[in-house]
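Excluded from the complex is one protein chain; the other protein chains are retained at their positions.
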Amino acid sequence: MSRPYFPAQEGAPSPLRFTVERQVRFEEVDPLNIVWHGRYPSFFEDARVALSEKFGIGYLDCYERGILAPIKKMHVDYFRPLSFPERFTIEGILHWSEAARLNFEFIIRNKAHEVTTTGYTVQMMLDTEQNIMLIPPPFVRDFLDRWQKGEIR
Amino acid sequence: MSRPYFPAQEGAPSPLRFTVERQVRFEEVDPLNIVWHGRYPSFFEDARVALSEKFGIGYLDCYERGILAPIKKMHVDYFRPLSFPERFTIEGILHWSEAARLNFEFIIRNKAHEVTTTGYTVQMMLDTEQNIMLIPPPFVRDFLDRWQKGEIR
Amino acid sequence: MSRPYFPAQEGAPSPLRFTVERQVRFEEVDPLNIVWHGRYPSFFEDARVALSEKFGIGYLDCYERGILAPIKKMHVDYFRPLSFPERFTIEGILHWSEAARLNFEFIIRNKAHEVTTTGYTVQMMLDTEQNIMLIPPPFVRDFLDRWQKGEIR
Partner (left out) sequence: MSRPYFPAQEGAPSPLRFTVERQVRFEEVDPLNIVWHGRYPSFFEDARVALSEKFGIGYLDCYERGILAPIKKMHVDYFRPLSFPERFTIEGILHWSEAARLNFEFIIRNKAHEVTTTGYTVQMMLDTEQNIMLIPPPFVRDFLDRWQKGEIR
């Protein structure tokens, strides 16, 4: 799959963005001193958790209401390596969706601001009976309303 | 991206398949007792390493010849969870390519033989100067020849 | 702390032993191609889980009865490295204790049967109110009785 991972929809509000910093750990690199490809889900999660918590739609916000938002798809494109003990940023970008799903894109950049890695995750919301929800639950609906009105960014 | 991840090519030899077994570890599950989505790259790698080593195209086979085969793309589709201490199988499926790349598909099945997770990885081969190779190196060319002639399966 | 980690007690039944096999994964080694020191808790856990499940005193056996057995101490002594994709064995050794605790020793050996790593963990049992238990719960008491009578080994 090529970018854009989530094509722009006419009339949709701009994506929400949040960037976190992290440093490559010694335990994360392989014999070539580059980050093992399987560590990136953890990097993506840091940005996803930070953005979700900021907007009140994180794991605990869902869990308290009996809702789960498991990841149904994950994709990573690797362009450049990261090495120990390099610092890097992970930008999480939440794309608009009216469905009970969370479409996150991720962009990792090294210190020179080069894009090293991109990817996305798709989460589907499940209700207390673990059925896929057809429409977002009220607290997410509120979040979407405020987003659409431009009250959050 | 929907399956087939790698569409069948006319005249290409059948994919090579290899299945490994694994058991969910306590450390691999989350507070809901389901495997955290970021563990699956490790599961895929078990099948990829086993199949690659079986056919002499593994990490060490490449490394000894100054060749690297880093992962450029990874994709995971999650259908059903796995729990501790469940046993499961990971089938690695190497799809035919004449290029200097390795296209692996993965199918994870639980004990009831239900497909829980699928995905793929794409590896590109780099030569000793870390340039992308336009054609496969000799030892991979030999492997492809034997595969095409039906000598390995 | 030097071995013996758990000094022999007069009149106590012989320790119970169980050995599992594992292969070093690519993701487990560091830039020097030796297993990162922080992976060994996972190696120890494989042997502890296998032995505990064999004798009906594992995580799920406890959990079903409202009992937890968290690890209170862990120690590792590193003698020789392990490399990718080396095969090795982990021997778990459960030492006798009449208290509501599990004293496990671990010995890791490489293919040449050399001891590469040793260590131990101590688990204390907590009841349904998360208080430390002064005596083992009935199902563990039964296990200890059978052990003492030589019915299990």
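A, B and C label the chains in the order they appear, each numbered from 1.
Just so we're on the same page, a contact is a pair of C-beta atoms (placed from the backbone, for glycine too) under 8 Å apart; a residue touches a chain by one contact, two chains touch by 3 or more.
These figures come from a predicted structure and were not determined experimentally.
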| note | The listed residue (C:A50, C:M74 or C:M133) that touches the chain absent from the view is C:M74
| said: For chain B, which positions touch the chain that isn't shown here? | reply: 26-27, 29-33, 36, 38, 84
| note | Omitted-chain footprint on chain C covers residues 1, 32, 34, 37-38, 41-42, 45, 68, 70-78, 81, 121
| field | Residues of chain A in contact with the chain not shown | value | 25-27, 42, 45-46, 49, 53, 59-60, 84-85
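Going forward, only the chains that are shown with their structure count from here on.
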| task | Using mean C-alpha positions as chain centres, tell me how far chain A is from chain C in Å, no decimals. | result | 38
| field | Approximate Å spacing (C-alpha centroids) for the pair chain B, chain C | value | 33
| query | Using CA atom averages as chain centres, what separation in Å is found between chain A and chain B? | reply | 25
| field | Set of chain B residues in contact with two or more other chains | value | 42, 45
